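Apart from one protein chain that is not included, each protein chain of the complex appears where it belongs.
Here the chain labels run A and B in written order, and each chain numbers its own residues starting at 1.
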Amino acid sequence: MKTGTLILTVAAQMLVPLQILFSLFLLLRGHDEPGGGFIAGLVVAGAFALHQFVNGPEATRRLLRVDPRDCIGIGLLLGVGSAFPAWWQGEAFLTAQWWDVLGFKLSTPLIFDIGVYLVVLGSVLTAVITLTEVDKDEA
Amino acid sequence: MQIAVLTGFVLAILVPLLSRCCGSRTGLVLALYPAAVAFWLVSLAPEVLQSGGIYFEQAWAPSLGLSLSFWLDGLSLLFGLLISGIGTLIIIYASGYLHGHPQLARFYVLILSFMSSMLGVVMADGLMTLFVFWELTSITSYLLIGFNHEDAAARKSALQGLLVTFTGGLALLSGLILLNVVGGSWSLQTLLSDGEALREHALYLPMLLCLLGGAFTKSAQFPFHFWLPNAMAAPTPVSAYLHSATMVKAGIYLMARLQPGLGGTEAWMTILCVVGAITMVVGAFLAIRFTGIKKVLAYSTIMALGTLTMLLGIGGEAAMIAFVTFLAAHSLYKGALFMVAGALDHETGTKDIDEMGGLRRAMPVTALCAFVAALSLGGVIPLFGFVAKELMFEVVLDAPRFTGFLIGMSLLASVLVVAAAGIVALRPFFGALKPTPKEPHEAPLAMLAGPCVLACLSLVLGFMPWLAGGPLLAPAASAVMGAEVVTDLYLWHGINTALMMSMFSLCVGLLVCWRWANVRAVIHRFSPILDRGPEAVYWKLMDLLVRVAEWQTRLLQSGYMRNYLILTLLTFTGLTGYTLLVRHGPEFDITLDVRLQEVVVALVTAASAIMACMMRSRLAAVATAGVMGFGIALIFLLFSAPDLAITQLLIETLTVILLILVLFRMPQFSSLSTPMERARDMLVAVSTGVLMTLLILTVLAQDLFTPISEYMIENSVPLGHGHNIVNVILVDFRALDTLGEIFVLSLAAIGVLAMLRLQAKEKKAP
């Protein structure tokens, strides 16, 4: 079901993929430049919200593939999980650990930030998509 | 060590997955965990014997002196073995008892979590570690008692157990904090090494009372004993495990653990001896009052807990040996008896002893297990229970204080317990076969394994008590004593006073058992008095609580949101304004260093806030509030906060989306207030606004301390490997705060989902 106007539809087609890409960019560079999990999560949530306004909630759920609720769960698990690697090193919980994997800097703060990203994405979309669906059920 | 304790929680998380792929064998797979813990403990035993204990510490919040620390000594080892050993049998037993139960997986989750918590309690060294695990056992016990959550009585009993143990838990927390204040350490090991200082401190008595409050409620000592029989609403594996073998012994464990530090004083001996002895007799007496097989067992457990407390109170080397022996013997036979009771209930469909009879032909193995275990409970030679009972009598005979009282009480209690043992083990199996709701037949193998193993242990240890004595009980007794104790257990002590007392109690007890119906009739005449026991006080208190709550609600809650707000705000403005102006005196430092564009943005922001209040349409109000949001974003941008500016912009966008989705289903604004009301509200609003401005100006004029962010700015690159300091703070330096924040966010989203989805379901299913 198409719900948007022509201009919005065309704009969304180009904007949504760009926004998703941009959010990943913001997420990864967040440690050094303005950005990070919260901001990137909001950007991508905005992208999906736009997609939903144009194409309806079913299409957005299909595009997402995972239930936004599961995003919250996975995000929280990543966040909590990043507390534990420090344990094996005998350090206090949540002490940052850095590894060099094939030339990339992988770290618990990065995992944590990805967790934040997923929680923000999941929370916002859960609210927005469910609201739209319930509205439709009632209409 | 932490892995052994925490694996249970991890396994509990994995249970739903496991039960999907292992089906009905899940129980056996899960039983491997406690079995592994048991083997691990056995393998550590020589080291513990040699070194006196193994210590492990994981820093948690080092700046507060808090750590996750474990300490494995003889006492912990004994308790750990009981927990993991009986736990293994219980999980196997439960897989038979709850076979095909739709919520079997939930049961496994809870019992594994409990097992881990209990291991945590007995191995904890840090006071806070101990407390956290202690409360976890209360919570899991609550969930397990209320396992049949559709049964109102079970829910009520669960809540009762929770309230009693949590009240005690609060007392325990105060006690532990006092212990820290007095002893100056969070580590039990350090604290107990200097018992003299603890005992002579002025705060000794309040501290002792608080700690004992926790222990007595947990271990169902008189007058807090009433929750334990009610907890029998739980499935029988739970009763066998939590409410006889392990959890109720947590209080006993705590007292034993503290004995080297706090024990031996006048107060300690008086309280423990008297409370223990009374509990012992009350438990044994009430045991023969009921016909429900689990109730009888529950009250006899209370008797055993009372005995253990009393032995701790008497003190001395012999008492400590008797204590650990009685503890081990009780866990073995009571675990077996509970499992037998469950098998009877499962196979006959009734819990009432009066409805059972002549079952020995239908259930021969069960009958044999019950018989052996009951002999141990009654303290008949040559069972392990006999060894324990002999030791108990010997200690009581030599008690330095209240000797006559204690001898009388323990003799009375053991008579009654023999009767209870007879009731449980003889009545259902002998005599004429009685019709039962279900055709009785032998219990499945999974349910026989547990009682058989435990009954055999009771028998073997009866003949050869030194098997347990040297390697296990001696180190435990030494740990309780706080000094080396040599244990030399043997079955036959020769003909002495203790043996005479044993024989006497056996004869009279069997007489009571034989004439049980008559005895019950006599007791029944006193039931108006008995019903006014501590439990009645509990219900009175609950009623009172509800009534006080109703009264204060009527007094304070008018129901008008506006009134609450105005009251709060006026109090705030009045008190803070008074302090600010009168006590502190206005002291502002107004130096203006501004640029034109900043002033414009600030004015637009303030103006749009006011405009948002004056708008007559919803759209206009939302739009002006949005303008204010963008103004704030600009302010963030102008004053070096790019991250904040971006976040604010994005949130403004999403807020508008959200409001459009919801608010436009709501009615239009309408004018509801009178001009008088508006003027009043405006007065409150303006006075609060002015106060806030004055507060900010005051704060700005002060420079109380240097910002703590120096450290973060300096270490962002070297320690955090990040150039954006704000982000480094969020995900590294203060990651725990952020973790809390994303949890809040998730909760809000789940709340939204619940409100919307539940409503959708209601509509679909009218």
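To be clear about the criterion, a residue touches a chain if its C-beta (ideal position, glycine included) is under 8 Å from a C-beta of that chain, and two chains touch if they have at least 3 such contacts.
Rule of thumb we're sticking to: contacts and distances are computed from a predicted model.
The listed choices are "Peptide/nickel transport system substrate-binding protein", "Deferrochelatase", "ABC transporter permease subunit" or "Multisubunit sodium/proton antiporter MrpC subunit"; the UniProt protein name belonging to the chain that is not shown reads "Multisubunit sodium/proton antiporter MrpC subunit". The chain we do not see here touches A, B in the full complex.
Taking the whole complex into account, chain A touches the unshown chain at residues 32-34, 38, 42, 120, 123-124, 127, 131.
Annotation for chain B: contacts to the undisplayed chain at residues 558-562, 565-566, 569, 588, 590-594, 598-599, 602-603, 605-606, 609-610, 612-613, 618, 621-622, 625, 628-629, 632, 635-636, 638-644, 647-648, 651, 654-655, 658-659, 662-663, 665-667, 669-670, 672-673, 681-682, 684-686, 688-690, 692-693, 696-697, 699-700, 707-709, 712-713, 716-717, 723-726, 729-730, 734, 737-738, 741, 744-745, 748-749, 751-752, 755-756, 759.
Here is the rule we use: only the chains that are shown with their structure count from here on.
Each chain gets a centre from the mean of its Cα atoms; for chain A and chain B, those two points are 37 Å apart. Listing the residues of chain B that touch chain A in their complex gives 58-62, 642-643, 646-647, 650-651, 653-654, 657-658, 661-662, 665, 719-724, 726-728, 730-732, 735-736, 738-739, 742-743, 745-746, 748-750, 752-753, 756-757, 759-760, 763. Across the interface of their complex, chain B is touched by residues 30-39, 42-43, 45-46, 49, 53, 69, 72, 75-76, 79-80, 82-83, 87, 90-94, 96, 98, 105, 107, 109-110, 112-113, 115-116, 119-120, 122-124, 126-128, 130-132, 134-135, 137 of chain A.
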